[in-house]
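First up is the structure itself, then whatever we jot down about it.
Of the protein chains in this complex, one is absent; all others appear in place.
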Amino acid sequence: MDLDEYRRGARSWLAENAPDTRAEGAPDAGGVAAAKEFMVKLYDAGYSGITWPREWGGQGLTQAEDRAFAAEAQDFALPTYVFSIGLGMCGPTLVDLGTDEQRRRYIRPLLRGEEIWCQLFSEPGAGSDVAALQTRAVPTDGGWVVDGQKVWTSVAHHADLGLLLARTDVDVPKHKGLTMFIVDMHAPGVTVRPLRDMSGRAHFNEIFFDGVHIPAENVVGKVGDGWSCAVTTLLHERLSISSGVGMGGQKDNPAAFEALRAAHAGPGGATDPLVRDQLVELYVRSRALALFNQRLAQETKAGIFPGARGSAAKLLLAELTLFQADLATSLAGPEAVAYPGEGDGGESAGVRLANTIAMAPGMALGGGTNEIMRNIVGERVLNLPPEPRTDKNVPFKDLRTSGDASAADGRLA
Amino acid sequence: MDLDEYRRGARSWLAENAPDTRAEGAPDAGGVAAAKEFMVKLYDAGYSGITWPREWGGQGLTQAEDRAFAAEAQDFALPTYVFSIGLGMCGPTLVDLGTDEQRRRYIRPLLRGEEIWCQLFSEPGAGSDVAALQTRAVPTDGGWVVDGQKVWTSVAHHADLGLLLARTDVDVPKHKGLTMFIVDMHAPGVTVRPLRDMSGRAHFNEIFFDGVHIPAENVVGKVGDGWSCAVTTLLHERLSISSGVGMGGQKDNPAAFEALRAAHAGPGGATDPLVRDQLVELYVRSRALALFNQRLAQETKAGIFPGARGSAAKLLLAELTLFQADLATSLAGPEAVAYPGEGDGGESAGVRLANTIAMAPGMALGGGTNEIMRNIVGERVLNLPPEPRTDKNVPFKDLRTSGDASAADGRLA
Amino acid sequence: MKLVLTQEQRELREAVRGFLATASPLSAVRTAMDSETGHDPAVYRRLAGELGLTGLIVPEEYGGAGAGHAELAVVLEETGAALLPGPFLATTAAAVALTQARTPDKELLSGIAEGRLNAVYVPASGVGVDAAGGDGRAVLRGTAPQVINGMDADVLLVETADGALVAVESAAEGVTRRALTTLDPTRRQAGVTFDGAAGRVISEGDENGLARTRDLLAVAVAAEQLGVLRAALDAIVAYSKVRVAFNRLIGSYQGVKHKLADMHCKLEQAESIVRHAAWAADEAPAELPAAAALAQVYLGRACFEVARDSLLLHGGIGFTWEHDAHLYYKRAKADEVLLGPPRTHRARLADLLEL
Partner (left out) sequence: MKLVLTQEQRELREAVRGFLATASPLSAVRTAMDSETGHDPAVYRRLAGELGLTGLIVPEEYGGAGAGHAELAVVLEETGAALLPGPFLATTAAAVALTQARTPDKELLSGIAEGRLNAVYVPASGVGVDAAGGDGRAVLRGTAPQVINGMDADVLLVETADGALVAVESAAEGVTRRALTTLDPTRRQAGVTFDGAAGRVISEGDENGLARTRDLLAVAVAAEQLGVLRAALDAIVAYSKVRVAFNRLIGSYQGVKHKLADMHCKLEQAESIVRHAAWAADEAPAELPAAAALAQVYLGRACFEVARDSLLLHGGIGFTWEHDAHLYYKRAKADEVLLGPPRTHRARLADLLEL
């Protein structure tokens, strides 16, 4: 099928079936039920798992169709938020690395929204440096017992399953002692605690594992091979962020160019020249990134895999997100920071602007900080030499941790 | 004497005695002769070596008077360029570290402009990393024999004497095998070759040493102690740059705020609002740095030594220099880059703007790159932990050099 | 020009800093900001009473300390760094406006100085004078949409649309106050509507006084921003000396170190600009307008950028509610627009420079 035709089909299906609600962020329980209903329809229409293998329940199409659908979907507010981790990260990892039994068991329910997934990598002491994680998995009869704490876990309070990275060996260097598991989030010993982000809402969770049992068949990949599995997952994460999966579209963003144009300029053009010029700057940055993303999509269609260049797009998106939220509030002035509350005059412009500026840093922190993205672009796109590393060949138990007095001096020699 | 009074005195002396010429950059031979004449007058009036000890020929006053004089001098174009290395770096180093004989022999002639000095540290393979230098000094009867190459040497073609850093031991770590010398630039085996900078003019030189003999009494400090001597010199260099010694004033800078205001705006205020706002930005940056420099000067007067904070001022000056040259040419448009030549219509605005943009990177490269300045501010002002170092405890002869295949991988472990 | 603190000013700074460190550490700020009033009245009482700070710039004849704006800047830098909730800045603004009036109002000034009166200044409100009685009374009508600490006010000192300064009791008939939601949880604001509310005229048609008040407020807010900037920078500098990633302290990475160096450069310039503006406020009235506009242009941006980068360099922890980074970030953004959109300060500076 011709891509334009595919796009038109997607558009008309979306126009008919996309719910007419703004569904940004984590929904409540009722929202989850509605989202699950929608997901079944999406799957049955062939728009869930577009690039995933037919064998396991996907559509077997290319990145081009996937990006085409995503581009169309940007204009709608699809309630796919709770599935985004499964669709963007966990599922693709299982497709790549799972056993056939795992794929058979998990992929289709994931694509149809019957089971919600979360991802359990980061820890308080292991953010950018994921491989420094401390959560232990110790072998036991027929499986493993897990103890530890994870953090930054989106949708965990709705999740049925999680993709867990835990340390199975402390006597080898840190990248070599990790193993990936599928964990039942309803298992005894799993505690999910909401973690408020800087906007005051609980978009994330902390997860505590207290003697949680995981059956042996839930190991993903090989024991001790967790780091390379995680790299696969993180690669999918970056791709999914840069391709727009799991991102709200710009349509409802009060800091996007069109919204600011409507608020501060207009066809008459009789506005403050300095405001005009700031809107030009926003247009330039938005359009530059949009065209870059479109070029990446066209290259993908032409068989050129974007690879680490997706990290450049993610970095630019993080910067644009900060820039436009900052600009929007600066243009609006005092009303962007003090406004009638939600219960007291409905959703004012102020509420939405304040929420935008309060959430803006998220894009620069989730899925790898800007510094990590710059390292990736530098090392994997430009092939620059890596930073000297001191943590690669030392047993994990001998490494420094934050606040450790021995870390007070960065000197190696 | 009250500082304001001192300032008024300096101003009136300058008004009477400062030559009425623009004397930026290296002068020709005639210019040097005139400059030497002026320097004698300056010395005899008590304005050369203001903070230097009376014992060796200085005035024994404080940094406050020094900065006051420099502030007044900014409005004049003093022909002190050829003495700036001696006054800013070599002389202060000898005051701090020289033997009494060296001080007696060299300081007064330096302050009176009778002998011109240059500084011989940098090499093609040792720029930011000065301690990686390769020039060798080997002991011989009654002294040393020097072979090697130096670069970036300002005023060397006029210099009578040089402060040289050379390697006297390759079997110890790089910082430990260096020694500082006073070298006679007229000695046999010294070749000075002009090095054209990016503006096409020869502001710098390359110096070749081919079996040059240096007498034993010309060692500055101790043999093997050259690095700590060089640190003293470099500290003086940064201070002298940040305090404005050796810098052309802003008065004649066609990219400074007042010049751009005159060229692009005016009392009527009827100009393009975008240009106005860019001029506001330039004013803000210029004024912010000027006030910071004034605060440093006042702190110095109050007995608070600026220390490494001078590197912050130098970094900001480098950025301002680039910003304003860029802005000036962008505002001017095509005429900033194509204009009647000097011989063909005199010194047009274009010539001066083009020269400004062509020289702008110099401030960010001379006296330590911006990256080095950021390291200094980070480590010595904010006390941040240092970069891991691999070059501190390894014999010099075992270190990597640029282009060396073994350097193709930055990994340490 | 005085850009370096005097011995007395340094002592004042230490006193305020010491007081706030024990009376209002960030843990207490968090408790206060979740409370009904949004601040701890006991802390505010001590600030006014023990330290006499509400009367700092009130002339001695009205019971104040008669100090200058350089001293006020020192204090506001500390309250800013501490993110102190409560009406200190608002009341200070009222004191500034009152001291600039042709005939200073003894009752209000002494009430502020003694800490028994929370007055809140409502600048450039656009509120109209409905009727003015010959007895120094005026009836106001209109809305001031954002008034800092408006709910804490005993008296609202309104700059009306026609440039009068009118004091209205917040309990007066015709005054309706509505608490707003704020981005910055450490400073409350209110919308205030005047519907035929009667007040007392403090001054009329005093353009110079109002302009000078506006400039002095710009300096005061800039001083607070300097404190926020410094505290946000201090926080990330400290964190970068203890946080380890990839077996190294993050402050040893140039990706962090060089950003912190640039932030320090902003701090150095910001402090210089605030000191200069405060000096001009006290000793060089002709230089004040440009110095004040410069202070708002530079500090608004620098403070927000540093607070933002401080948050970002903390990594994920900086995105959590429990970490303090977002409090600096939000105060910085709120302060940046407190006196109007940033472009208004740039435009004013352009005018003053005759561009």
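The chains carry the letters A, B and C, assigned in the order they are written, with residues numbered from 1 in each.
The rule is simple: a contact is a pair of C-beta atoms (placed from the backbone, for glycine too) under 8 Å apart; a residue touches a chain by one contact, two chains touch by 3 or more.
Remember, predicted model here, so these are calculated numbers, not experimental data.
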(request) Report, in label order, the displayed chains that the undisplayed chain touches. (result) A, B, C
(request) Give the residue, chosen from B:E281, B:E299 or B:D326, that touches the chain omitted from the document. (result) B:D326
(request) Pick out which of B:G9, B:P361 or B:P395 touches the chain that's been left out of the picture. (result) B:P361
(request) Using the touch definition up top, pick the residue from A:L234, A:V377 or A:L399 that touches the left-out chain. (result) A:V377
(request) With the full complex in mind, choose from B:P53, B:G211, B:G307 or B:G341 the residue touching the hidden chain. (result) B:G341
(message) To test your reading of the contact rule: which positions on chain B touch the chain that is missing from view?
(response) 122, 124-125, 127-129, 132, 151-152, 195-198, 200, 272, 274-275, 322, 326, 329-342, 344, 350-351, 354, 357-358, 361-362, 364-366, 369-371, 374-375, 387, 389-391, 394, 399-404, 407-408, 410
(request) Pick out the residues on chain A that sit against the missing chain. (result) 261, 265-267, 269, 271, 276-277, 279-280, 283-284, 287-289, 291-292, 294-295, 298-299, 302, 304, 309, 312-313, 315-316, 371, 373-375, 377-379, 381-388
(request) Provide the residue numbers of chain C that touch the chain removed from this figure. (result) 253-255, 258
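The criterion applied here is as follows: only the chains that are shown with their structure count from here on.
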(request) Please indicate which chain is farthest from chain A, where distance is taken between mean Cα coordinates of the chains. (result) B
(request) Can you figure out the chain closest to the middle, judged by Cα centres? (result) C
(request) Can you check how far apart chain A and chain C are, centre to centre, with Cα atoms defining each centre and the answer in Å? (result) 39
(message) If I count partner chains per residue in chain C, which residues reach a count of at least 2?
(response) 241, 248-249, 251-252, 256, 346
(request) Would you mind listing the residues of chain A that make contact with two or more other chains? (result) 272, 274, 387, 389-390, 394, 408, 410
